[in-house]
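A selection of the complex's chains, in situ.
Chain IDs A and B follow the sequence of writing; residue 1 opens each chain.
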Amino acid sequence: MVYIQRRETFSASHRLYNPSWTEERNFEIFGKCSNKRGHGHNFQLIVVVKGEVNPETGFVMNLADLKNLIRSNIIEFVDHTSLNEDIDFLDGIIPSTENLAIAFWKILSPLIVDHGAKLHCVHIIETENNSVEYFGK
Amino acid sequence: MVYIQRRETFSASHRLYNPSWTEERNFEIFGKCSNKRGHGHNFQLIVVVKGEVNPETGFVMNLADLKNLIRSNIIEFVDHTSLNEDIDFLDGIIPSTENLAIAFWKILSPLIVDHGAKLHCVHIIETENNSVEYFGK
């Protein structure tokens, strides 16, 4: 079993906001992250895939395929957008980095199985100080 | 003459948009950077100051003072905001990184003179691939 990692980046804005709360409650909990018109980040998305090494290729999974899969299923949808308003698969979800990681897992996991490997971890780096990892359970 | 650099970071959203143009023209020129609800970045702001070394302190200017000066005059205003809507000193300006650098220069330059040194460069890193430098002329 070998683990391979592919990093992609996207730039997006978001606002932490729970619509069932008052504005005051939102600012109390989320602070400046709840600023009305949003703020933004350069997110780094690191996808970790595990599997056996194919002796014919030396690959767990072709990293070019993994790159294309992440770009066409995630990056194209989220890059240069507002995560609160522009993304169908985030509809009704507070776009915290934790929830992003879970949402990306749901999209990527079955697609990677189709390539004969398994998704191991979705790691999202929000800033140089903050990041989130999700292992699917 | 010695040059000192202080790096600070802020996270903000912006939208590249010229209000005197049609939507179509904006998308033609700015592409995805003109997405209606904005997108965002972790900006790095590097301020370069030059001056003689004070023999009593070994300093061009106390970096703790420079840090406070950048934080209280720039970072507190721009961090976790929408650069298009939330910032008085960017009113009427397309918030490209070039224009940010010029706007920050105007604010910082006189304040650094007050500390007996001179502003040399405002460097803004927008993404790991894109950055802008302004030297005041």
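As a working rule, a residue touches a chain if its C-beta (ideal position, glycine included) is under 8 Å from a C-beta of that chain, and two chains touch if they have at least 3 such contacts.
Bear in mind the structure is a predicted one, so any value in this text is a computation, not a measurement.
**Student:** Total copies in the complex, given 2 are shown here: how many?
**Tutor:** Number of identical chains in the whole complex: 6.
The rule we apply is simple: only the chains that are shown with their structure count from here on.
**Student:** Of all residues in chain A, which touch chain B in the complex?
**Tutor:** 9, 11-14, 32-33, 35, 37-42, 79-82, 84-86, 127-128
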